[in-house]
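Excluded from the complex is one protein chain; the other protein chains are retained at their positions.
Chain nomenclature is as follows: A, B and C, assigned in order of appearance, with residue numbering initiated at 1 for each chain independently.
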Amino acid sequence: MTNETTHKVRSIEQVVIRLAGDSGDGMQITGNEFTKTSAIVGNDLATLPDFPAEIRAPAGTLPGVSGFQIRFASKDIHTPGDDPDILVAMNPAALKVNLPDMRPGKTIIINTAMFVEKELRKALYVKDDGTIINPLNDHSLSNYHVIPVDLNKLALEGTKEFGLSPKESLRCKNFVALGMMYWLYSRPLEPTIAWLRDYFKGDKVNFANANIAAMKTGYNYAETAELFVEQYKIPAAHLPAGTYRNVMGNQAVALAIAAAAKISGVPVFYGSYPITPASDILHQISKYKNYGVYTFQAEDEIAAICSAIGASFAGMIGVTGSSGPGIALKGEAMGLAVMTELPLVIIDVQRGGPSTGLPTKTEQADLLQAVLGRNSEAPMPVVAASSPADCFDRFLEAVRIATKYMTPVVFLSDGYLANGSEPWRLPDIDKLPKIDINFRTERDGFQPYLRDPGTLARVWAKPGTPGLEHRIGGIEKRDGVGSINYDAENHDSMVRLRWRKIYKVADDCAAPLMAGPERGPLLVLGWGSTLGSITSAVEMAHAHKMPIARCHLQQVWPFPSSLGAILSRYDRILIPEMNLGQMWRLVRSEYAVQAYSFAKVQGRPFTTGELFRKIQQTLELPAHGSSHPLDTKLERASEVAADVSGG
Amino acid sequence: MTNETTHKVRSIEQVVIRLAGDSGDGMQITGNEFTKTSAIVGNDLATLPDFPAEIRAPAGTLPGVSGFQIRFASKDIHTPGDDPDILVAMNPAALKVNLPDMRPGKTIIINTAMFVEKELRKALYVKDDGTIINPLNDHSLSNYHVIPVDLNKLALEGTKEFGLSPKESLRCKNFVALGMMYWLYSRPLEPTIAWLRDYFKGDKVNFANANIAAMKTGYNYAETAELFVEQYKIPAAHLPAGTYRNVMGNQAVALAIAAAAKISGVPVFYGSYPITPASDILHQISKYKNYGVYTFQAEDEIAAICSAIGASFAGMIGVTGSSGPGIALKGEAMGLAVMTELPLVIIDVQRGGPSTGLPTKTEQADLLQAVLGRNSEAPMPVVAASSPADCFDRFLEAVRIATKYMTPVVFLSDGYLANGSEPWRLPDIDKLPKIDINFRTERDGFQPYLRDPGTLARVWAKPGTPGLEHRIGGIEKRDGVGSINYDAENHDSMVRLRWRKIYKVADDCAAPLMAGPERGPLLVLGWGSTLGSITSAVEMAHAHKMPIARCHLQQVWPFPSSLGAILSRYDRILIPEMNLGQMWRLVRSEYAVQAYSFAKVQGRPFTTGELFRKIQQTLELPAHGSSHPLDTKLERASEVAADVSGG
Amino acid sequence: MISPPLTKNDFKTDQEVRWCPGCGDYAILNAVQTVFPMLGIPKEKFVVVSGIGCSSRLPYYVNTYGFHSIHGRAPAIATGIKIANPELSVWIGTGDGDSLSIGGNHLIHAMRRNLDVKLLMFNNRIYGLTKGQFSPTSEVGKVTKSTPYGVVDQPFNPIALALGAGATFVARSVDIMSKHLIEVLQRAANHKGFAFVEIYQNCNIFNDGAFDHLVDAGIRDEHLIALEHGKPLKFGKAKDKGIKLNGFKPEVVPLASTPDSELLVWDEHDPSSALPFFVSAMPEGTMPQGIGVFRDVDRPTFDGEMAAQHANVMKKYGAGSLEKLLYEGDTWKVG
Partner (left out) sequence: MISPPLTKNDFKTDQEVRWCPGCGDYAILNAVQTVFPMLGIPKEKFVVVSGIGCSSRLPYYVNTYGFHSIHGRAPAIATGIKIANPELSVWIGTGDGDSLSIGGNHLIHAMRRNLDVKLLMFNNRIYGLTKGQFSPTSEVGKVTKSTPYGVVDQPFNPIALALGAGATFVARSVDIMSKHLIEVLQRAANHKGFAFVEIYQNCNIFNDGAFDHLVDAGIRDEHLIALEHGKPLKFGKAKDKGIKLNGFKPEVVPLASTPDSELLVWDEHDPSSALPFFVSAMPEGTMPQGIGVFRDVDRPTFDGEMAAQHANVMKKYGAGSLEKLLYEGDTWKVG
């Protein structure tokens, strides 16, 4: 369908759209299709799905609302955007849940068919006296540009010819909406048509055709019904040359697992127990059996990590993955991996906590668990991905460190990265980092705790190798020979050796991502999935001529050896985190520096705006000052004051 | 037996003796008897048992050596002493293992009967060519005052009349040795006689008599054979008035558990899975069924803590106990206790790690696990005992905090405290701290997350109470009503609320133990079982006129609110720990202060001497300076240098 | 004060039930809310404990004390609750993943100890909450999210596992057979000791129709055999088939040509669990699957024995004196 329209087509730089509806309305599929199509036309983009919490809420209720936000642009962008320019609300619940995020003057497309008493009631649009409120009829939306459409009717009519049941026809309404959005933002329909044809194959081809028809209905309706004043065009972004695909964080990890096996020539073993938001990694790689990837769905998280340790012992690259509560269960076995000095990658896709917490929301609060959360001195390196695509590189880096240093490594991702997506410039296969693994086969001079003097890694000798029979285990060892040893001095030196080995990574790891001046009044120090928000806020600050800098850690533990010097070059350090100051603690513990903590634990990323404001404010604060994430002293003081005045 | 001797009796201030033999030689019993008798005569004392590692080594081998060190004195002492004044070596292995700790000029009593080829071989007294070395015959002991005695012969002869088998008679040889020591230090035999009579009752009375005879044989032999040049007398110490008993740390915890049930009127539930060195708590309290103490030996550590959480929910005081590896397993459930805001005490009797590590050795390396080792933001208070008797007070304090603030609390002990002993001035039962527990019964206004505005504790409403039916769980809650809630702002405020509740303990906890000047060049900051060594070293420094101070934390997390000001009053902070700088990290993370770390991970307490030297050295270091527990920068620098010069 | 008898409504909460429309869990909830008021137990004496899973949402919907704990640990939590207060009627709602996967160990230990709780295992042969991975009861070859090429694990036979672990009450029912289910829950409630109830439950989203081949109204009589104490084992729409022992093998025989005396007679109270095990081991496909009570034997309960031991010690030694405890043994006086 070519775009021979008489509408005004305005070229704009970027848009943020949010699609919201019931879990059963197919919002995630719709969002993914929009994303893919926008990627194909060459926009830079970032997405943020918002799943309902673990349970399946009844249709039409507030907890059942599912959302998908996409920001696409003709310039380089880093986040899915603070607030939407346009919201598609498939039902009253979707409107109610998402309205607070809409700024006045923005556009809301509303599926009027669902704004009937029954549905309004489910969405709690009810007054105290039990009567129904219909936001379409009162003045609550008067500050918005509301576009009412009967999507149900359009779906029913548009798919008439395919002989579907009404229920089946109604299922196509998300494609009607999608078609409208495609028209509004001048996107081609072909990619989605191709996808539908591929998805509904064989005897399901009727569904493909119905959905295609629904989409075209929406497209045409938008054009002919003159719903919109303008049509927009978002030109292609100037991305570096290359082949791109859109990728979600969990996907990128899955691809990296296959890549690790391929690059190293050593199979990867993935032992895991399903848990949100990590399960999709297991799902995806369980298809990669012909890539040298072995998956084992264990009976629990402890079995998952132990099987991975066993596989590492037997000569595969052991990997285990979970989220916070599952990682907590793995602590004891992580210590075993430290003691036996076997390579192992522990994937932690962080989610809201503590305990079961908010399983579908994001958080960065497992940092200290990853670095320190085990009995005794059980150090291990920790790397953290900072964008969906970065999950690929970071994971390979984790494998490189694990196998080079013979150590467990924690790889941190989070719910936002796991399900968020961005365009990924595909790497040249030949230029992927090397992962050289040499199994010991030489008998002469073999000892199980023989070390490489440079890396301090011990040898990796796998069962089945003649002449290298040996025993390992969790009891303290004499270095070299590897026999059980309870001597005081040996223990002290082994505890230190294991730490020194880990500290060596400080000199052999990804450098922090720096932006801005080399020294100055303020450094924003970040790690993990906040990269996008921080970068945007820093760019905004630069646009405001503030001479601030950004330092983002990819290697979070041990700190890269350059970090100490970097920190010393700025008057103020600001550490924004989706937790209560965990990196703030870690940095202070290592460098005893003053730093301002910006802590937010709301299950969602920072907005560019709030970060920018925080930067502004911090510049006003004393140089070399600190703020505690909880500000308890202030609080205590004010409570005392309250007591006094109240008493 | 009165002491009508013609020997010179010299009065001395203190002695350190070490009894060492095979695990089968009864060294722990002998040590305990000596301890008890010394306590009864009014000495101050401290003991340090040294068990062989978890396995049962063959008799006579080095790994099978069991030791017991006692220091007793007429003055106030804080540690079992750095090195022994006298060593009793029951066999060659005991000599070999303990000789390195003996300084020249000290006395060694040797059981010559065991210094025969077979035994010497087991103790690896063998040259490269396979011939035997007998330390009694070469010059290796020439720097010591060696007293050879044939304990076997004395035991056989002394017990002749009781018709025992030779094997049985030989089992009495530890009592021969004990008799000799009793004579040497002018101790009465009666307490041990009474104990033997009680221990071997009924048809075992023959064994009691044989052991008594053996002891008297040793006593008389020491006197008549003129083994020793002098006999010693250690007068009673000037301890505060009161009734005393000797107590080991695990015993004190057990007694505190019974006390908690009695004082509060609410039964204590102890869910545990055996593990060294925590198991003895379970053993002892499983006898306290008539004190309102319920014990459940669970199938694993997770079941242990979960059962305790269940018991707390149902209205008992839930307690669980383990050591490092077991605590690692409890992390996920500890988070549940945080989320459900139930009272719970988690006892961690720390041991050498990581992983299985050195199970019978002591360590302080679970501090960060206790404070931070869980997924997400799951804060809880941590208290640490600083001496065997202090375990009693500290445990009651943990229960007080847990029930007052409705929170899990970690109680840290360690292998040294658990098995070490000291005289304990028994508390006045009426003066024990109050533990007031009020279960909610009032229906009006009841909500499961209703809080006390002062403590922020939620109500405790136990099943069975009519009208208070409610549901709790691990998912994020709306405050007050306690319903499941996934809102962003609610989550942020709940995460902060849980932390703020914990920080409140900073104003309502045991103050740090201070000694020395209020401000000055150096503060030694300690926590846990190092109190004895630190106190001795600080006293030594004071004797040397060094104006240094000591601050010992009983409440280790959150820090007592006074700590910040204390730290600011000294030029240098020195933090000695049996780990690689965990408190050092925690203090720096909270206060961003410079501090010198003194880290030692050797499975045993600091010696007074090494601590004193460290204090001396630190006084020479720059004010407001720091040292990293690993000094990695130095190390890295020197490695680089080595590369350059070597290359 | 005489309170009016409880009704089903008393056990409903104000929480919106958040299972997928059509989920078998609704029927189970309904049965629970039907049975609770029948038991003569005051409302506040019930506790419903669960782990994590769709099934584990149960406590939110039953208006009494409830604990939605962490994955797999409900039996351990319940152990603490029962020891702390043996008078409570403690029920566990759990799934095939929650109880047989991560929670397997606590389950078998609670069974061997004979903890007096009632455990309802919603067996849908899938992990529902995490959106469709295979579970320890999924069939070999099943394609799920985590097994694109089919499951290779052999499933557990939950009834056999429970019998092997020594459970004193073992039963099976089906979500859609509400009368049967209510009866089985009543039986479980009346059993003093651990009651393990497997409930075939349809997850219409991720494993729709998993039990259709057994439980569809039209065919169920041919594929299920109702176990009735003291009666010979018979089944079939026309009650025309029976089960007979051939050597040590079960055999389906036509009743037309077999006298009742040759049939296996059901004995749910046999102290040995060999007979119920024998029936639980009858292969799906060629033999009917038992429903109803497999085993119901009396054995002292764990919480009961523990309470008795406490009472004995108390009787023998009297309430302990803290003074005595602290001051006992070798003490000495200073000053």
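One rule holds in what follows: a residue touches a chain if its C-beta (ideal position, glycine included) is under 8 Å from a C-beta of that chain, and two chains touch if they have at least 3 such contacts.
None of these values were measured; they are calculated from a predicted model.
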| item | value |
| --- | --- |
| Displayed partners of the chain not shown (whole complex) | A, B, C |
| Contacting the left-out chain in the complete assembly, out of C:70, C:120, C:203 or C:275 | C:275 |
| Which of A:115, A:269, A:503 or A:557 contacts the chain that the document leaves out | A:269 |
| Which of C:6, C:38, C:226 or C:245 contacts the chain that the document leaves out | C:245 |
| Option from B:289, B:330, B:572 or B:585 whose C-beta touches the chain left out | B:289 |
| Option touching the unshown chain, where A:309, A:327 or A:435 are the choices | A:309 |
| Touching residues on chain C - with respect to the absent chain | 101-105, 108-109, 112-114, 136, 149-150, 152-157, 160-166, 245, 247-249, 264-265, 267, 270, 272-275, 277-278, 281-283, 299, 302, 305-306, 309, 312-313 |
| Footprint left on chain A by the chain that the document does not show | 36, 39-40, 42, 191, 195, 236, 239-246, 255, 258-259, 262-263, 267, 269, 271, 288-292, 294, 296, 298-300, 302-303, 306-316, 318, 332-333, 336, 340, 425-427, 429, 462-475, 483-484 |
| Interface with the undisplayed chain - residues on chain B | 54-59, 61, 63, 273-276, 279, 282-283, 286-287, 289, 295, 297, 299-301, 325, 355-356 |
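Criterion: only the chains that are shown with their structure count from here on.
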| item | value |
| --- | --- |
| Whole-Å separation of chain centres (CA-atom averages), chain A against chain B | 45 |
| Euclidean distance of C-alpha centroids - chain A vs chain C, Å | 39 |
| Junction residues of chain B - those touching two or more other chains | 302, 332, 336, 340, 473-475 |
| For chain C, residues that touch 2 or more chains besides their own | 52, 70 |
